[in-house]
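A single protein chain has been removed from this complex, and every other one stays in its place.
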Amino acid sequence: MEQSKILNKSNFKIWSRLGMRATFGIAALEVGEKSEKLLVLTGDVSTSAGLDRFKKKFPNKYLDVGIAEQNLIGIASGLASEGFDVITTTFAPFQTTRCCEQIKVNLGYMKQKICMVGLASGLALGTLGYTHCCIEDVGILRSIPNLTIISPADSAEAVKSVFAGIKHKQSVYIRLTGGANISQIYEDDYNFEIGKSITLKPGKDISIFATGTMVKVALDCANILEKKGIDAEVVNMHTIKPIDFQKIKDSAKTSKLIISIEEHNVIGGLGSAISECLSDIELSPRHIFFGINDTYSKGGEYDFLKKKFGLTPEQICKKIILNLKK
Amino acid sequence: MTSKKKYSEMFKNSLNVDKKKITENLKYNEIDEWDSIGHMTLIAALEEEYKITFETDDIVDFSSFNKGIEILKKYKVNIS
Partner (left out) sequence: MYNQNQVSKIKDLSIRIRENILTMSLSAGASSSHFGGSLSTVEILATLYECVMKFDSTKPLWEDRDRFILSKGHACLGYYSVLCEKGYFKKEDLNLFEKNDSYLLGHPVINKNKGIEFSNGSLGMGLSLGVGVAIAAKKKKKNFKVFVLVGDGECNEGSVWEASMSAAHFKLENLTAILDNNSLQQTGKNNEIMSSESLAEKWRSFNWDVKEIDGHNISEILTALNDTSKKPKLILAKTVKGKGFSFSENNNDWHHKIMTKNQYDAALKELRGAK
């Protein structure tokens, strides 16, 4: 476990008020204090990434390459090849799809080690339209070898992901979701390990696997289902690649139904990763995907969009109960 | 502690500064520590202490030590 004084109860609470983006800035500051080799690169997004304080305190560890994401990854790779610990960040669609090939060649093929942080992934910026939403990043990056993909469940987990990502042996993509004031999953410091899912609530009837801000939705679902006599397990799949195959295998043995919930296209993301595992397991239970159904809808506020795609606890539970009756 | 002393103490702790920097005329961005991150940390602390949730407009309008006192009245918190 990464030892850091900032990982405490009081900060966890404050960070959930700040949201993941501002909290990322705090994580960067903490790494900056301790590491001489750290360089944080952005594409003109310091304020959006909570990095203004970092920029002021560590101007020599901060590099803005302007609105040029292909160059961002190229420069980052050049720096990584010379021994620097590099973090890159910009909004998720630009961090991943704009420079996708550079990620493939530099991070995947050449294995230059970089920690990429995608801001405001999912539907959080729905009022700005889908150019600024990102429902494809996990699906696209999953098919690039040598890349780890993490989607933290709350602000504290975002900090722990950054700490772990910097130390990880291969490149990492950290997908930040939600806006300011997001639900707090963790009260106090806990053991976070890349690739090891966390069972937040045990349950013997069904298994709900969720990632990012949908983890809170999954917990709320479990509460609703409990009142209906359904005992649901809730698993935080913070690491989507490499997926925790063992956990999926264990749950498939006993659960009547597998549920996956993600703020991402149902094609290619967490659900697909889980399904790939289930298809290899004999007599695995049925699996229902919850996510965005492969469409770019009209935009709107975050809550409005989540409801539109059936991603509220009430909507999800209704469908689960219906399916259990079958 | 009087209410104002507690309010001032929250500024000191959230912004992580010496108490002599917390004056009644203190404004947002006037000191390095009261930047956007400092601001949200302060907001979180005030919400926790007074068991309230600020509206977005009020978070934006909360531009100074004194303005904050004025805004808190709306949430039935009287600093004196």
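Residue numbering begins at 1 within each chain, and the chains themselves are lettered A and B in the order written.
Note that contacts are C-beta pairs under 8 Å (C-beta built on N, C-alpha and C of every residue); 3 or more make two chains touch, one makes a residue touch a chain.
Keep in mind the model is a prediction, meaning the values are calculated, not measured.
Displayed chains that the missing chain touches over the full complex: A (touch as defined at the top). The chain omitted from view is touched by exactly one of A:45, A:79 or A:235, namely A:79. Contact with the chain not shown here comes from a single listed residue; of A:7, A:28 or A:65, that residue is A:65.
Of the listed positions A:101, A:280 or A:303, the one in contact with the omitted chain in the full complex is A:101. Residue positions on chain A in contact with the hidden chain: 39, 60, 63, 65-66, 68, 70-71, 73-84, 101-102, 105-106, 109-110, in rising order.
The rule is simple: only the chains that are shown with their structure count from here on.
With centres defined as mean CA coordinates, chain B is found 32 Å away from chain A. Across the complex, chain A is touched by residues 32, 35-37, 40-41, 43-45, 47-48 of chain B. Those residues of chain A whose C-beta lies close enough to touch chain B in the complex are 13-14, 17-18, 22, 25-26, 47, 50, 52-53, 56, 180.
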